[in-house]
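Could you have a look at this structure, given as C-alpha coordinates, before my questions?
With one protein chain held back, the other chains of the complex are shown just where they sit.
== chain A ==
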Amino acid sequence: MPHDGIVIVGSGHAGARAAQSLRANGWQHRISVIDGEGCAPYERPPLSKAVLSGKSRPEDAVLFPQDFVEQHGIDFRSGVRAVGIDRDTRQVRLSNDDAVSYGRLLLTPGAEPRLLDIPGRELEGVFSLRTAVDACGLSGQLLPGADVVIVGGGLIGLEVAASAIQRGCSVTVIEAGPRLMTRAVPPELAELIRLLHETRGVRFILGRQAVALLGSQRIEALRMDDGSTLACTAALISIGVTPRTDLALAAGLEIENGIAVDCFLKTSDPFIYAAGDACAFKNGDGSRLRLECWKNAEDQGALAARNMMGANEPYTPMPWMWSDQYDRTMQIAGHPELGEQHVARHCPDGSLLVYHLDANDAIVGVSGFGSLREIARGVRTGQMLMQRGIHPAKEALQNPKIDLKAAAKVAAG
(Lines give C-alpha, C1' and ligand atoms only; values in the text may rest on other atoms or scores of the structure.)
Protein backbone atom coordinates (compact mmCIF):
# COMPACT_ATOMS: atom_id res chain seq x y z
CA MET A 1 0.00 0.00 0.00
CA PRO A 2 1.30 3.45 -0.88
CA HIS A 3 1.81 5.59 2.19
CA ASP A 4 3.28 8.63 0.52
CA GLY A 5 0.02 10.14 -0.57
CA ILE A 6 -2.38 10.14 -3.45
CA VAL A 7 -2.36 12.98 -5.95
CA ILE A 8 -5.42 13.76 -8.08
CA VAL A 9 -4.83 15.95 -11.12
CA GLY A 10 -8.13 17.66 -11.99
CA SER A 11 -11.01 18.63 -9.74
CA GLY A 12 -13.91 18.04 -12.10
CA HIS A 13 -16.52 15.44 -11.31
CA ALA A 14 -14.30 12.35 -11.43
CA GLY A 15 -11.47 13.97 -9.45
CA ALA A 16 -13.71 15.42 -6.76
CA ARG A 17 -15.63 12.16 -6.35
CA ALA A 18 -12.36 10.23 -6.09
CA ALA A 19 -11.21 12.45 -3.21
CA GLN A 20 -14.50 11.89 -1.40
CA SER A 21 -14.44 8.18 -2.07
CA LEU A 22 -10.89 7.83 -0.72
CA ARG A 23 -11.90 9.37 2.61
CA ALA A 24 -15.21 7.47 2.69
CA ASN A 25 -13.26 4.23 2.24
CA GLY A 26 -10.86 5.01 5.06
CA TRP A 27 -7.81 6.47 3.30
CA GLN A 28 -6.06 8.35 6.10
CA HIS A 29 -2.97 9.60 4.33
CA ARG A 30 -2.40 12.68 2.23
CA ILE A 31 -4.73 13.54 -0.67
CA SER A 32 -3.50 16.35 -2.92
CA VAL A 33 -5.95 17.74 -5.47
CA ILE A 34 -4.41 19.81 -8.25
CA ASP A 35 -7.22 22.09 -9.34
CA GLY A 36 -6.58 24.06 -12.50
CA GLU A 37 -9.87 25.95 -12.37
CA GLY A 38 -9.38 27.99 -9.22
CA CYS A 39 -12.79 27.51 -7.63
CA ALA A 40 -14.60 24.95 -5.48
CA PRO A 41 -15.45 21.79 -7.51
CA TYR A 42 -18.95 22.01 -8.97
CA GLU A 43 -21.50 20.01 -10.94
CA ARG A 44 -21.34 20.70 -14.69
CA PRO A 45 -24.79 19.47 -15.81
CA PRO A 46 -26.66 22.57 -14.53
CA LEU A 47 -24.43 24.93 -16.55
CA SER A 48 -26.31 24.48 -19.84
CA LYS A 49 -29.73 24.24 -18.16
CA ALA A 50 -30.53 25.89 -14.80
CA VAL A 51 -27.56 28.30 -14.90
CA LEU A 52 -28.17 29.51 -18.48
CA SER A 53 -31.91 29.78 -18.03
CA GLY A 54 -31.24 32.01 -15.01
CA LYS A 55 -32.63 29.67 -12.33
CA SER A 56 -29.39 29.00 -10.45
CA ARG A 57 -25.71 29.89 -10.20
CA PRO A 58 -22.78 27.48 -10.64
CA GLU A 59 -21.91 27.74 -6.94
CA ASP A 60 -25.39 26.47 -6.04
CA ALA A 61 -24.31 22.96 -7.06
CA VAL A 62 -20.93 22.30 -5.45
CA LEU A 63 -19.54 18.76 -5.33
CA PHE A 64 -17.94 18.81 -1.88
CA PRO A 65 -20.12 19.15 1.19
CA GLN A 66 -19.41 22.33 3.15
CA ASP A 67 -16.10 22.20 5.06
CA PHE A 68 -15.15 18.92 3.35
CA VAL A 69 -11.66 20.16 2.43
CA GLU A 70 -10.91 21.39 5.98
CA GLN A 71 -12.59 18.54 7.82
CA HIS A 72 -10.89 15.86 5.78
CA GLY A 73 -7.53 17.57 5.50
CA ILE A 74 -7.47 17.68 1.70
CA ASP A 75 -4.36 19.35 0.27
CA PHE A 76 -6.34 21.37 -2.28
CA ARG A 77 -4.10 23.35 -4.67
CA SER A 78 -6.54 25.88 -6.06
CA GLY A 79 -5.75 27.47 -9.43
CA VAL A 80 -2.55 25.45 -9.85
CA ARG A 81 -2.00 23.26 -12.92
CA ALA A 82 0.07 20.13 -13.31
CA VAL A 83 2.75 20.76 -15.95
CA GLY A 84 4.65 17.48 -15.88
CA ILE A 85 4.91 14.02 -14.37
CA ASP A 86 8.28 12.61 -13.35
CA ARG A 87 7.51 8.90 -13.23
CA ASP A 88 10.96 7.87 -11.95
CA THR A 89 10.80 9.98 -8.80
CA ARG A 90 6.96 9.83 -8.71
CA GLN A 91 6.44 13.55 -8.63
CA VAL A 92 4.01 15.92 -10.32
CA ARG A 93 5.49 19.28 -11.32
CA LEU A 94 3.16 22.22 -10.86
CA SER A 95 2.64 25.55 -12.64
CA ASN A 96 3.81 27.45 -9.53
CA ASP A 97 7.22 25.68 -9.72
CA ASP A 98 6.29 23.50 -6.78
CA ALA A 99 6.21 19.69 -6.99
CA VAL A 100 4.19 17.08 -5.15
CA SER A 101 5.12 13.43 -4.70
CA TYR A 102 2.73 10.52 -5.09
CA GLY A 103 2.38 6.88 -4.15
CA ARG A 104 -0.53 6.67 -6.54
CA LEU A 105 -1.54 9.30 -9.09
CA LEU A 106 -5.02 9.73 -10.54
CA LEU A 107 -5.43 11.68 -13.77
CA THR A 108 -8.86 13.25 -14.26
CA PRO A 109 -8.07 16.01 -16.75
CA GLY A 110 -11.47 15.95 -18.48
CA ALA A 111 -12.05 17.14 -22.02
CA GLU A 112 -11.74 20.34 -24.01
CA PRO A 113 -14.42 21.82 -26.31
CA ARG A 114 -13.43 21.09 -29.91
CA LEU A 115 -12.38 24.23 -31.75
CA LEU A 116 -13.97 25.28 -34.98
CA ASP A 117 -11.00 26.04 -37.18
CA ILE A 118 -12.54 28.92 -39.13
CA PRO A 119 -11.83 32.68 -39.37
CA GLY A 120 -13.33 34.91 -36.70
CA ARG A 121 -13.46 32.42 -33.83
CA GLU A 122 -11.61 34.89 -31.57
CA LEU A 123 -14.33 37.58 -31.95
CA GLU A 124 -16.19 38.79 -28.86
CA GLY A 125 -19.50 37.08 -28.45
CA VAL A 126 -18.22 33.66 -29.61
CA PHE A 127 -18.43 31.06 -26.87
CA SER A 128 -17.86 27.45 -26.03
CA LEU A 129 -19.41 25.90 -22.93
CA ARG A 130 -17.46 23.76 -20.52
CA THR A 131 -16.81 25.72 -17.32
CA ALA A 132 -18.67 27.94 -14.88
CA VAL A 133 -16.79 30.91 -16.37
CA ASP A 134 -17.99 29.95 -19.87
CA ALA A 135 -21.58 29.67 -18.62
CA CYS A 136 -21.51 33.06 -16.89
CA GLY A 137 -20.06 34.71 -20.01
CA LEU A 138 -22.65 33.18 -22.32
CA SER A 139 -25.45 33.87 -19.87
CA GLY A 140 -24.68 37.59 -20.08
CA GLN A 141 -25.47 37.47 -23.82
CA LEU A 142 -28.82 35.68 -23.53
CA LEU A 143 -30.90 38.85 -23.30
CA PRO A 144 -34.43 39.19 -24.68
CA GLY A 145 -34.21 39.89 -28.39
CA ALA A 146 -30.65 38.56 -28.78
CA ASP A 147 -29.95 36.58 -31.97
CA VAL A 148 -28.11 33.45 -30.91
CA VAL A 149 -26.58 31.02 -33.39
CA ILE A 150 -25.56 27.60 -32.14
CA VAL A 151 -23.08 25.63 -34.23
CA GLY A 152 -23.59 21.92 -33.53
CA GLY A 153 -26.90 20.18 -32.86
CA GLY A 154 -25.72 17.85 -30.13
CA LEU A 155 -26.89 17.61 -26.52
CA ILE A 156 -25.13 20.74 -25.28
CA GLY A 157 -26.26 22.78 -28.29
CA LEU A 158 -29.89 21.77 -27.79
CA GLU A 159 -29.87 22.34 -24.03
CA VAL A 160 -28.48 25.81 -24.64
CA ALA A 161 -31.12 26.38 -27.36
CA ALA A 162 -33.88 25.56 -24.85
CA SER A 163 -32.36 27.86 -22.21
CA ALA A 164 -31.90 30.73 -24.70
CA ILE A 165 -35.48 30.46 -26.01
CA GLN A 166 -36.78 30.51 -22.44
CA ARG A 167 -34.88 33.77 -21.91
CA GLY A 168 -36.50 35.41 -24.94
CA CYS A 169 -33.68 35.04 -27.48
CA SER A 170 -34.18 34.05 -31.07
CA VAL A 171 -32.22 30.87 -31.75
CA THR A 172 -30.87 29.14 -34.87
CA VAL A 173 -29.05 25.81 -34.69
CA ILE A 174 -26.71 24.78 -37.54
CA GLU A 175 -25.85 21.10 -37.75
CA ALA A 176 -23.47 19.62 -40.33
CA GLY A 177 -25.08 16.17 -40.16
CA PRO A 178 -28.44 15.14 -41.61
CA ARG A 179 -30.13 15.03 -38.19
CA LEU A 180 -29.66 16.16 -34.58
CA MET A 181 -27.69 14.35 -31.87
CA THR A 182 -26.43 11.70 -34.29
CA ARG A 183 -23.88 10.21 -31.96
CA ALA A 184 -25.76 9.97 -28.65
CA VAL A 185 -29.46 9.70 -29.41
CA PRO A 186 -31.61 7.22 -31.43
CA PRO A 187 -33.35 8.81 -34.46
CA GLU A 188 -36.93 8.37 -33.13
CA LEU A 189 -36.13 10.52 -30.09
CA ALA A 190 -34.05 13.03 -32.02
CA GLU A 191 -37.06 13.69 -34.28
CA LEU A 192 -39.41 14.18 -31.33
CA ILE A 193 -36.94 16.56 -29.69
CA ARG A 194 -36.54 18.56 -32.93
CA LEU A 195 -40.32 18.96 -33.19
CA LEU A 196 -40.56 20.21 -29.61
CA HIS A 197 -37.81 22.77 -30.21
CA GLU A 198 -39.51 23.96 -33.40
CA THR A 199 -42.83 24.51 -31.64
CA ARG A 200 -40.91 26.64 -29.11
CA GLY A 201 -39.43 28.72 -31.93
CA VAL A 202 -35.96 27.24 -32.53
CA ARG A 203 -34.92 27.24 -36.21
CA PHE A 204 -32.78 24.36 -37.50
CA ILE A 205 -30.48 24.35 -40.50
CA LEU A 206 -29.31 20.77 -41.16
CA GLY A 207 -26.57 19.61 -43.49
CA ARG A 208 -24.76 22.97 -43.44
CA GLN A 209 -21.42 23.98 -42.01
CA ALA A 210 -20.19 27.31 -40.65
CA VAL A 211 -17.23 28.57 -42.68
CA ALA A 212 -16.60 32.00 -41.12
CA LEU A 213 -17.61 34.16 -38.19
CA LEU A 214 -17.92 37.77 -39.31
CA GLY A 215 -17.55 41.09 -37.46
CA SER A 216 -14.91 43.71 -36.72
CA GLN A 217 -14.54 43.24 -32.98
CA ARG A 218 -17.79 41.55 -31.98
CA ILE A 219 -19.52 38.81 -33.89
CA GLU A 220 -22.20 40.19 -36.24
CA ALA A 221 -22.90 37.27 -38.55
CA LEU A 222 -21.95 33.74 -39.49
CA ARG A 223 -21.32 32.53 -43.04
CA MET A 224 -22.31 29.02 -44.11
CA ASP A 225 -20.86 26.74 -46.76
CA ASP A 226 -23.58 27.67 -49.29
CA GLY A 227 -22.42 31.31 -49.08
CA SER A 228 -25.46 32.55 -47.15
CA THR A 229 -25.05 34.47 -43.89
CA LEU A 230 -26.98 34.62 -40.64
CA ALA A 231 -26.95 37.79 -38.54
CA CYS A 232 -26.31 37.13 -34.84
CA THR A 233 -25.34 38.83 -31.60
CA ALA A 234 -23.74 35.74 -30.06
CA ALA A 235 -22.56 32.32 -31.21
CA LEU A 236 -22.00 29.08 -29.32
CA ILE A 237 -19.64 26.52 -30.80
CA SER A 238 -20.76 23.13 -29.49
CA ILE A 239 -19.27 20.51 -31.78
CA GLY A 240 -18.07 18.04 -29.18
CA VAL A 241 -14.99 17.68 -27.02
CA THR A 242 -11.54 16.13 -27.20
CA PRO A 243 -9.95 14.40 -24.21
CA ARG A 244 -7.09 16.27 -22.54
CA THR A 245 -4.17 13.89 -22.93
CA ASP A 246 -1.16 16.25 -23.15
CA LEU A 247 0.14 15.58 -19.65
CA ALA A 248 -0.21 11.79 -19.98
CA LEU A 249 1.30 11.82 -23.47
CA ALA A 250 4.31 13.88 -22.37
CA ALA A 251 4.83 11.43 -19.51
CA GLY A 252 4.99 8.56 -22.01
CA LEU A 253 1.76 6.87 -20.95
CA GLU A 254 -0.16 4.85 -23.53
CA ILE A 255 -2.78 6.94 -25.36
CA GLU A 256 -5.60 5.54 -27.47
CA ASN A 257 -8.51 7.94 -28.02
CA GLY A 258 -7.82 9.13 -24.48
CA ILE A 259 -5.60 7.96 -21.65
CA ALA A 260 -5.52 4.18 -22.10
CA VAL A 261 -6.36 2.17 -18.97
CA ASP A 262 -7.13 -1.48 -18.21
CA CYS A 263 -10.44 -2.64 -16.75
CA PHE A 264 -9.20 -1.54 -13.29
CA LEU A 265 -8.65 2.03 -14.62
CA LYS A 266 -4.87 1.61 -14.34
CA THR A 267 -2.73 3.24 -17.05
CA SER A 268 0.37 1.68 -18.62
CA ASP A 269 2.21 2.84 -15.45
CA PRO A 270 1.01 0.74 -12.46
CA PHE A 271 1.26 3.76 -10.14
CA ILE A 272 -0.98 5.94 -12.31
CA TYR A 273 -4.76 5.68 -12.82
CA ALA A 274 -7.20 7.68 -14.92
CA ALA A 275 -10.95 8.38 -14.72
CA GLY A 276 -13.63 10.53 -16.33
CA ASP A 277 -14.03 12.03 -19.80
CA ALA A 278 -10.35 11.50 -20.76
CA CYS A 279 -10.21 7.85 -19.68
CA ALA A 280 -10.30 5.23 -22.45
CA PHE A 281 -11.02 1.97 -20.64
CA LYS A 282 -11.01 -1.70 -21.70
CA ASN A 283 -14.56 -2.90 -22.10
CA GLY A 284 -15.69 -6.47 -21.42
CA ASP A 285 -15.31 -7.45 -25.10
CA GLY A 286 -11.75 -6.11 -25.22
CA SER A 287 -12.63 -2.97 -27.16
CA ARG A 288 -11.62 0.43 -25.82
CA LEU A 289 -14.38 2.81 -24.81
CA ARG A 290 -14.45 6.41 -23.64
CA LEU A 291 -17.65 7.88 -22.20
CA GLU A 292 -18.38 11.57 -21.78
CA CYS A 293 -21.16 11.64 -19.25
CA TRP A 294 -21.84 12.45 -15.62
CA LYS A 295 -22.56 8.86 -14.61
CA ASN A 296 -19.24 7.64 -15.99
CA ALA A 297 -17.27 10.37 -14.18
CA GLU A 298 -19.19 9.62 -10.99
CA ASP A 299 -18.63 5.85 -11.09
CA GLN A 300 -15.05 5.89 -12.39
CA GLY A 301 -13.94 8.50 -9.85
CA ALA A 302 -15.23 6.37 -7.00
CA LEU A 303 -13.87 3.12 -8.46
CA ALA A 304 -10.40 4.52 -9.22
CA ALA A 305 -10.23 5.63 -5.58
CA ARG A 306 -11.07 2.14 -4.31
CA ASN A 307 -8.67 0.49 -6.73
CA MET A 308 -5.80 2.80 -5.75
CA MET A 309 -6.42 1.50 -2.22
CA GLY A 310 -6.09 -2.06 -3.49
CA ALA A 311 -9.64 -3.15 -4.21
CA ASN A 312 -9.00 -4.31 -7.82
CA GLU A 313 -12.62 -4.22 -8.99
CA PRO A 314 -13.15 -4.14 -12.75
CA TYR A 315 -15.15 -1.29 -14.26
CA THR A 316 -18.37 -2.61 -15.75
CA PRO A 317 -20.21 0.39 -17.10
CA MET A 318 -23.97 0.53 -17.23
CA PRO A 319 -24.20 3.63 -19.38
CA TRP A 320 -26.95 6.04 -18.37
CA MET A 321 -27.41 9.66 -19.30
CA TRP A 322 -30.03 12.35 -19.17
CA SER A 323 -30.79 15.70 -20.75
CA ASP A 324 -33.41 18.23 -19.65
CA GLN A 325 -34.94 20.45 -22.34
CA TYR A 326 -37.88 22.77 -21.51
CA ASP A 327 -40.15 20.78 -19.16
CA ARG A 328 -39.22 17.45 -20.76
CA THR A 329 -36.49 15.02 -20.02
CA MET A 330 -34.53 12.52 -22.06
CA GLN A 331 -32.81 9.47 -20.63
CA ILE A 332 -30.77 6.78 -22.35
CA ALA A 333 -29.50 3.59 -20.70
CA GLY A 334 -27.45 0.70 -22.03
CA HIS A 335 -26.41 0.58 -25.68
CA PRO A 336 -29.24 1.62 -28.06
CA GLU A 337 -26.68 1.64 -30.90
CA LEU A 338 -26.38 -2.16 -30.61
CA GLY A 339 -30.13 -2.59 -31.15
CA GLU A 340 -31.36 -4.34 -34.28
CA GLN A 341 -35.05 -3.93 -33.46
CA HIS A 342 -36.61 -0.85 -31.90
CA VAL A 343 -39.90 -1.22 -30.05
CA ALA A 344 -41.75 2.02 -29.30
CA ARG A 345 -44.03 2.47 -26.30
CA HIS A 346 -46.25 5.56 -26.52
CA CYS A 347 -47.43 6.64 -23.06
CA PRO A 348 -50.79 8.39 -22.64
CA ASP A 349 -49.12 11.68 -21.60
CA GLY A 350 -47.19 11.89 -24.89
CA SER A 351 -43.93 10.43 -23.58
CA LEU A 352 -42.08 8.04 -25.89
CA LEU A 353 -40.01 5.10 -24.67
CA VAL A 354 -38.01 2.97 -27.08
CA TYR A 355 -36.73 -0.48 -26.13
CA HIS A 356 -33.75 -1.51 -28.26
CA LEU A 357 -33.47 -5.28 -28.80
CA ASP A 358 -30.79 -7.43 -30.39
CA ALA A 359 -31.54 -10.14 -32.95
CA ASN A 360 -32.45 -12.56 -30.13
CA ASP A 361 -34.97 -10.16 -28.56
CA ALA A 362 -32.70 -9.36 -25.60
CA ILE A 363 -32.96 -5.73 -24.47
CA VAL A 364 -29.62 -3.97 -25.03
CA GLY A 365 -30.74 -0.40 -24.44
CA VAL A 366 -33.68 1.79 -23.56
CA SER A 367 -34.24 5.43 -24.35
CA GLY A 368 -37.05 7.88 -23.82
CA PHE A 369 -38.20 11.50 -24.10
CA GLY A 370 -41.15 13.05 -22.30
CA SER A 371 -42.35 13.59 -18.73
CA LEU A 372 -39.89 12.98 -15.92
CA ARG A 373 -42.23 10.43 -14.37
CA GLU A 374 -42.82 8.21 -17.41
CA ILE A 375 -39.25 8.42 -18.68
CA ALA A 376 -37.55 7.81 -15.33
CA ARG A 377 -39.81 4.87 -14.50
CA GLY A 378 -39.72 3.41 -18.02
CA VAL A 379 -35.95 3.63 -18.37
CA ARG A 380 -35.34 2.28 -14.87
CA THR A 381 -37.64 -0.65 -15.62
CA GLY A 382 -35.70 -1.24 -18.85
CA GLN A 383 -32.44 -1.33 -16.87
CA MET A 384 -33.98 -3.86 -14.49
CA LEU A 385 -35.10 -6.07 -17.40
CA MET A 386 -31.60 -5.85 -18.93
CA GLN A 387 -29.82 -6.65 -15.67
CA ARG A 388 -32.06 -9.64 -15.01
CA GLY A 389 -31.93 -10.86 -18.58
CA ILE A 390 -35.71 -10.81 -18.95
CA HIS A 391 -37.13 -10.60 -22.48
CA PRO A 392 -40.80 -9.56 -22.32
CA ALA A 393 -42.88 -10.09 -25.47
CA LYS A 394 -42.76 -7.17 -27.89
CA GLU A 395 -46.51 -6.71 -27.43
CA ALA A 396 -45.91 -6.13 -23.71
CA LEU A 397 -43.11 -3.64 -24.36
CA GLN A 398 -45.35 -1.74 -26.77
CA ASN A 399 -48.48 -1.63 -24.65
CA PRO A 400 -48.40 1.16 -22.02
CA LYS A 401 -51.21 -0.57 -20.13
CA ILE A 402 -48.96 -3.52 -19.32
CA ASP A 403 -46.90 -3.03 -16.15
CA LEU A 404 -43.38 -4.12 -17.10
CA LYS A 405 -42.06 -3.78 -13.56
CA ALA A 406 -44.57 -6.35 -12.37
CA ALA A 407 -43.63 -8.55 -15.34
CA ALA A 408 -39.96 -8.32 -14.34
CA LYS A 409 -40.78 -9.28 -10.76
CA VAL A 410 -42.90 -12.25 -11.77
CA ALA A 411 -40.30 -13.50 -14.24
CA ALA A 412 -37.56 -13.16 -11.61
CA GLY A 413 -39.67 -15.07 -9.11
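Quick note on the criterion: a contact is a pair of C-beta atoms (placed from the backbone, for glycine too) under 8 Å apart; a residue touches a chain by one contact, two chains touch by 3 or more; residues count from 1.
To be clear about the criterion, contacts and distances are computed from a predicted model.
Missing chain, UniProt protein name: "Rieske (2Fe-2S) domain protein, MocE subfamily", from among "Monovalent cation:H+ antiporter-2, CPA2 family", "Hsp20/alpha crystallin family protein", "Rieske (2Fe-2S) domain protein, MocE subfamily" or "histidine kinase". Contact with the undisplayed chain is limited, among A:R57, A:H342 or A:R377, to A:R377. When the full complex is taken into account, the listed residue touching the unshown chain is A:R17, out of A:R17, A:R244 or A:R328. Of the candidate positions A:W322, A:Y355 or A:F369, contact with the hidden chain is made by A:W322.
As for the chain not pictured, it touches chain A at residues 17, 43, 46, 50, 61, 65, 294-295, 298, 302, 320, 322, 324, 329, 371-373, 375-377, 380-381, 384, 405, 409.
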